[in-house]
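Excluded from the complex is one protein chain; the other protein chains are retained at their positions.
After this line comes subunit A, so read on.
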Amino acid sequence: MVACFIYYKHWRMHTGFMYNRWFILLTLLLSTFFFAHAQSPPTIRGVVIDKQNIPISDATVSVKGTRIAVSSNEDGSFLLNSVPANADSIVVIKIGYNRSAIAIAGQSQITIELNDLAIDVEETVVIGYGTQRKASLVGSIAQTTGEVLQRTGGVTNLGMALTGNLPGVTTSSSTGIPGGEDPQILIRAQTSWNNSAPLILVDGVERSMNSIDIASVESISVLKDASATAVFGVKGANGVILITTKQGKMGRANIQGRVNTTAKVPSKLPAKYDSYDALTLRNRTLENALSVNPGGWGNIRPEDILLKYRYPANDEEWDRYPNVDWEKELFRSHAMSYGANANVSGGTDFVTYFASVDYVKEGDLFKSFENNRGYRSGYGYDRVNVRSNLDFNLTKTTKFSTKLFGSNGVRKYPWDSPGNNDGQFWTAAYRTGADALRPIYSNGTWGFFSGRNHDVPNSVYNLALSGIERGTNTQLTTDFIVNQDLSMITPGLSFRANYSYDHSFREHRRGVEDPDGPERMWVNPETGVIVYMFGIDTNTQMDYSDMIRWINNAGEVDKDATYRRVNYSGQLNYNRQFGKHDVGAMGLFLRETIATGSMFPRYREDWVFRTTYGYDNRYLFEANGAYNGSEMFGEGYRFAFFPSLSAGWVISNENFLKDVNFINNLKIRGSWGRIGDDNVSGRWLYRDQWLFGGNAQMGTNIQNTPYTFYRISTLGNPNLSWENVEKKNIGLDFSILQGMFSGSVDFFRDIRTDIIIDGGQRAVPSYFGQAAPRANLGRVRGEGYEIELQFNKRLASGLRLWANANMTYAVNKVLFRDDPLLLPEYQQQAGWQLGQVRTHINNGHLATWDDVYGSTERISNNSLKLPGDYNIIDYNGDGIIDRFDVAPYAYAGNPRNTYNLSLGTDWKGLSFFVQFYGVNNVTREVTFPTFNTYSESNVAYVEGNFWTLENGGGDLPLPRWGTLSPEGGSGTRYLFDGSYLRLKNAEIAYTLTGKSVERLGLNSCRIFANGNNLFLWTKMPDDRESNFSGGSSGGAYPTVRRFNLGIDLSF
């Protein structure tokens, strides 16, 4: 933990206190928390109210021309100290209201009334390498604030919190593993088969967002079009997410604390039958298939045996005929997570500060099993984050900022299994039959499934004796920034230099390694014979005994995970107004060195510029560009210029609309540009890579020969270059009726050319003998639109109603890809969307034996056709069902449409909101086949009604047991409509202010209850949006629903 102390200091502003000032600066750098408080007459008191006379809190009240600023209290009051005698006016800023400036005119008590306003002209948006006033923005940028993300019901992963809150951003989650919930993020339409993840920058430097705590996020900007992303050049094509952390605001120290407690419940897992039902189904299946699998007779179990599974007479029968609900055996009813955060912000005219400590503890859904070995296995995540952002005004023109961030995240997991894909610990919940084995038999012996121990695991055992490991990620990021106002050279010019150094390392293998297990047993239900895993030790002729071989390990640094990044840049900014002409320019030079483990460092170099021109706040023009390169590519292909041009027309500022009262803002904007993408794995792709190492083995007792291999590991392509995206965007922003309704519409079209294709995917025959080099052989178009509508109404009673709805439609189409030319059109990638699902298509069932004999021949297992099987369509009509009958079906794995609707209200201290999030036009493969995954597991999923000859109805063929389906037999069975609608978040909160809390020394106190992923409506068998963890049949650590209770305190 971080030792910290609180330092109070009162002092007067005197130039003679320079030494004192440096002393303070030093102290600030060394310490984490700092409070300052300025106090000097003359003072001005006042209150900020709205038109209904309701006090407005948190308005920023500043003295114009000075750095004196405070926030208004809950009752709207403020107190300005040390107001210089020459100060002439006070400026009040509050989001959602008009900016207001009031002349002081000698008053010491002022009441300021703010008008509601649709557009806050001062509102700024974080853009690449800078900020811009929203009013003059011409790019397509979505922005949200940390406050919004904090409502997400106990979610601790920043990526997960983005869902639905930013139009154009699609997230897909796949696992609920503590500390590893990162979703896949996509901005607008995917236009590459390579890595399509956006570039993520935290405070301007490429950093992982998974360790960032939501409480210290000020804002998140998503840059979508060319105008916004061109400055990132070769890295910007997939869109950019900019995360800005909080900074101190001038004024009184504001201390905030938050604690919350979250209960997590496993969300949806595939439903399974119990032993009796599953084995009954198996009998039906075997009976149905007897004609093609007479051997199946041997596996039919009589009804009186089946009944024993449900009603065992004694322990012996219970052991022999298990009926295990694996979900119940493995998971708790709920897991608890906790979070706590404290931060302080404030500042004087010399320094502003924001410092925060954040603690997160993610609990484990798995039960804690007793293994009599002195340790408890399982999962968990504990994270402590510390942040201190300081801004020093060293001179009148020089500002020096430091941002220090440290994160210490400890993940707990079974020994040596840090991954998301280590299924043995949860596979049983998905795939182990209820009848396979008992996790622990009545005599206390662990169970195992003798026939298929590996495929049908006892996850209870696996987890209980898995050992335990703690993997600690320690991350330190530092930024040192100097801002120099250069108005002495020419007004409006400033210079910014940045040096960032990030370092993170990982310690792992701390904990208990437990390589050997105790004896395990299984009772063969057919013979009643008890099978022991080890039985008699052949050396000693004694029963197997479990030796004490578990080892305590002290941990070691994971050398391959040590990560360094150095980033430095220099930037010149110029912004000036000449009458009606707004002129801006920015130029930046940036270099980066990045290395992980023992690799040769990667290098980056960027040259960036931006010019803006605005005329009379009506016509806006912008030209951006980046000149940068990538080490991936050879000479002549290494550097390029990525330009963008954009323009905007603020119609509402035209004279003919000036007098139209109900229109507050109307703006049309458009942009064009070219961005690059080199986001493929590998390095130095332009040249062949030779390796030296490895030996052949020979000899009667094999050993290495003396000759070590030379080999070409990778073939290079000297003509390879990055992917190019031409992005076009046209958008409209509006606000009417004093901001009651506002919103925006954006249409976009991206054409990505020169898409890099992996050698293995190229139309290069296998006989080439090696992975062919990568080549720029692909073209994809992505297009769609985003609509965002906001409603905001404050009623006279003080009741505020608000709503925010957005939807995104994003679709792509492969225009060209190095497809094998002779493939039929419907099997080529070109002409279809990326990730288009393809399958054998079924049409009804083979309803009779006549149908079976009369149906089209299947190229494999034709003799295994049965009545009730799907009738598979001979798509190409060549008289045989084979691989060429696999045709496009439904959609792809990424949704085309995403919808979000948030509704909220607040009245006095009470607030309430719900957020619905849904997607459609998406197809997800979830392959949980009854019986068939692993032949000896009698796991049966609740799939629907099975078709049989007797009932003639039903919608699914009976499963298979011990026979394979004929070619294409499962048809579209495991392809699910991946649409869903979630009650993503809901919150009810009450804020206490006034005397009742002041007595406790508080400014305010907010109590809230919220939840995440509360309801789900879907046809999918489980609650996952994608299969990137555990695949489609492996299952994953279950995703969760969260119920969260918390309290915010403000001092």
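One rule holds for everything that comes next: a contact is a pair of C-beta atoms (placed from the backbone, for glycine too) under 8 Å apart; a residue touches a chain by one contact, two chains touch by 3 or more; residues count from 1.
Here is the rule we use: contacts and distances are computed from a predicted model.
*Asks:* Can you pick, from "ABC transporter permease", "RagB/SusD family nutrient uptake outer membrane protein", "Pyruvate, phosphate dikinase" or "Right-handed parallel beta-helix repeat-containing protein", the UniProt name of the chain not shown?
*Replies:* When "ABC transporter permease", "RagB/SusD family nutrient uptake outer membrane protein", "Pyruvate, phosphate dikinase" or "Right-handed parallel beta-helix repeat-containing protein" are compared with UniProt, the left-out chain turns out to be "RagB/SusD family nutrient uptake outer membrane protein".
*Asks:* Which listed residue, A:Ala197, A:Leu715 or A:Val745, touches the chain dropped from view?
*Replies:* Answering carefully, the residue with contact to the hidden chain is A:Leu715.
*Asks:* Looking at the full complex, which residue from A:Thr280, A:Thr596 or A:Asn861 touches the chain that isn't shown here?
*Replies:* A:Asn861
*Asks:* Using the touch definition up top, pick the residue from A:Leu691, A:Leu910 or A:Leu1000 that touches the left-out chain.
*Replies:* The missing chain is touched by A:Leu691.
*Asks:* Quick one: which of A:Asp304, A:Glu370, A:Glu635 or A:Asp659 touches the chain that's been left out?
*Replies:* A:Glu635
*Asks:* Mind listing the subunit A residues that contact the chain we can't see here?
*Replies:* With respect to the unshown chain, the touching residues of subunit A are 293, 295-296, 298-299, 450-451, 453, 486, 488-489, 495, 524, 526-527, 531, 535-536, 538, 570, 572, 589, 591, 600, 603, 605, 629-631, 635, 638-639, 683-684, 687-712, 715-717, 719, 762-770, 772-773, 818, 820-823, 859-864, 882-884, 932, 935, 960-964, 967.
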